[in-house]
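The structure's right below; bear with me while I get my questions together.
Rather than the whole complex, this shows some of its chains in their spots.
Should a chain be cited, it is by its letter among A, B and C, assigned in written order, with residues numbered from 1 in that chain.
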Amino acid sequence: MVNTEYFSGAYADFSRAAMSGDALCLRADNLACVRGLRVVFADLNFAVAAGGILHVSGANGAGKTSLLRMICGLLAPAAGHISLSGNTALARQSHYLGHADGLKNTLTPRETMIYESRLMAAHEACAPEDLLAHIGLAKQADQRVGTLSAGQRRRLALSRLLAAPRPIWLMDEPYTALDTAGRDLVDTLMRCHAEAGGMVVLAAHEAVPLADAQLVLDA
Amino acid sequence: MTGRPIAMWPILRALFARELRLVLRGGHLLPVLAFVFICVMLMPFGLGPELSLLQRLAPGLLWVIMLMAVLLSLDRMFQADFEDGGLDQLLLLPIALEGAVIAKICAHFVGILLPVLAAIPLAGLLLNIHPDAVLPVLATLLAGAPALVMLGAIGAALAVGVRRAGLLTVLIVTPLYVPVLVFGAGGLARALAAPGMLDVGALGVLGLISMASLFLAPPAIAAALRAGLR
Amino acid sequence: MLERLENLSALYANPRRFMNLAARVHTPLWLVAVGVLAFGLFMVSGVPDDYQQGATVRIMFVHVPAAWMALFAYSFIFFASLLAAVLRHPLGYLAARAAAPVGAVFTLVALVTGALWGQPMWGTWWVWDARLTSVLVLLFIYLGYIALWEAIDDYGRAARATSILAFVGFVNVPIVKFSVDWWNTLHQPASVSRFARPALHADFLYPLLVMGVAFLLLFLAITLTRLQMEVLRQRLRVRQSAG
């Protein structure tokens, strides 16, 4: 279902990096998270190599969302640090898809996509038509985002991942509100991304067969 | 990391265009304009129908009205972004947050405050303003508006994610407005006392304050937004 | 739990050394402050009536030190926030938070005594001149600063946001100070601080200076007490939420 062509050109960069041996590696050392007056987790260590998919799980409130936000710099770690092959400023290396999707209700899906790709400085702007069909919103292209169904919104939010290539994908419960086809779409996107040399960290309560490593946070 | 350099300018332009569209779709302009005219309409009742008094006060009133219009319109400038996760996405853009902030503010300026400025001469007419006074009023307003907007945005950013953010913004911002108002309305009054000429001194000071706030406010706003992340 | 939190986050550091020092300084500081204040009040009671102002001149001995402290307290907040931001030490934020209401009260005292003095001197409680208004602005900045602290629950967020406001609001301090020089005001310009040739008679000058020192000590003592309470409250909150 997913047209892997989207990945070919733009992804050449970090695929090449992956092949040339100095592959990217995302690692966290002794990471700790404090929210309010509570220590959510501490002494967390993990590494994700290029092409890796890490599944973070744990009970409600265990700190999954906090971890993902820390990786892209939206939350400062209370201790420890995170780096991508030595680089610690990861905001521009990451796509973050959170519980709140950052979509604007008064735009249409088409407009959202066009702006998204311009804002991400996509080198070749993708044709919104193709992408819309791709994520299953062809019919809703010119409806206001505020009137989309929950799953349709979620699909639109996914399109941000394709706006520009970035090595790290952080996905917080990406299957939420999606039907079977939608879940397959997410899986395909993640697989393509990993194959192109990217890395994925996803938080989910369900099993993720695609993942090649699991991190369990205990509350 | 992807190897190719990223040009900032097109991103800023795209952000500006998007925000402008959001502002225009949000229908914020009309209520602000309505507010201006309600105020203007109200004044003769408050002041009594004496035209000469109205004429004398018109410039100062226009300044105060403009100031409140700015406050009203900036109030929730960053709140929506905070609530819907858009703020997170702003922070992940390939440009500095300061730049994004400037683009957003410019969009608000163009989408809401320029039309309000354009309506000021008409509002002045309703207040029986002296024709000679229109130009100085507009000139001082234009010179002072950037400062008003930038200071207002600092307040809006500080209050992000806070309950009843609007009022907190007002509380934070208005004290900062006083110097602008002193030079704006005060300089204006002096200019009008010696009719036919602009008070270049006050205009210069206003411009200076505006320039200073154009440079100093964006880092403060960006820092406030970062502090507001949850 | 508490240990863990303190080790992890700079914001929750337990300033043990500071608390020990504070416990030792606390009582002597209060004693000296009250002593100097008593001495100052004694000196003030001996001041002769002014030939122009009569007994109302005594308002000066409250008004002027309170106005000084209003400015000093804000500067204190500014530098405490700056230190906290630069050194990444939370004590600065806590100190700034502790000082704010004290400064606001001094500002209020300066305003009220000024108004009380204005009635006999200028024939009105209030005029909109640059000095008076900039002090009113200062009061509002204090209030905004306090309101912002109260409005944000998360301690770290509140500390960062309020410090930004403290920096921005600092521009008003020189305006208050120099308003009498920059604009033509009803209020009189500085007469004490021109030390080379003070325009004030020694009979007035020395009691005023003693009162100034007394107010400074009072400010430091109250702020220190509030700061200790602030640290203890923070510790208590951590304990409660841990267990």
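The rule is simple: a contact is a pair of C-beta atoms (placed from the backbone, for glycine too) under 8 Å apart; a residue touches a chain by one contact, two chains touch by 3 or more.
This is a predicted model, so every value here is computed, not measured.
Here the complex as a whole is made of A x2, B x2, C x1, with one representative copy of each chain displayed.
Quick note on the criterion: only the chains that are shown with their structure count from here on.
The chain pair sharing the most C-beta contacts is A-B. Distance from per-chain Cα centroids to the pooled protein Cα centroid is smallest for B. Put simply, the C-alpha centre of subunit A and that of subunit B have 37 angstrom between them. Subunit B and subunit C have CA centres that are 32 Å apart. One finds 49 Å separating the Cα centroids of subunit A and subunit C. Residue positions of subunit B with contacts to 2 or more other chains are 229. Among the residues of subunit A, none is in touch with two or more other chains.
If you check the complex, the residues on subunit A that touch subunit B are 13-14, 69, 72-75, 84, 87, 91-96, 98-107, 111, 115, 118-121, 123, 160, 165-167.
Remark: subunit B residues 1-4, 6-7, 10-11, 14-15, 17-18, 21-22, 25-26, 83-89, 91-94, 229 touch subunit A in the complex. Subunit C meets subunit B in the complex at residues 130, 133-134, 137-138, 140-141, 143-144, 147-148, 151-152, 154, 157, 160-161, 164-165, 167-169, 171-172, 175.
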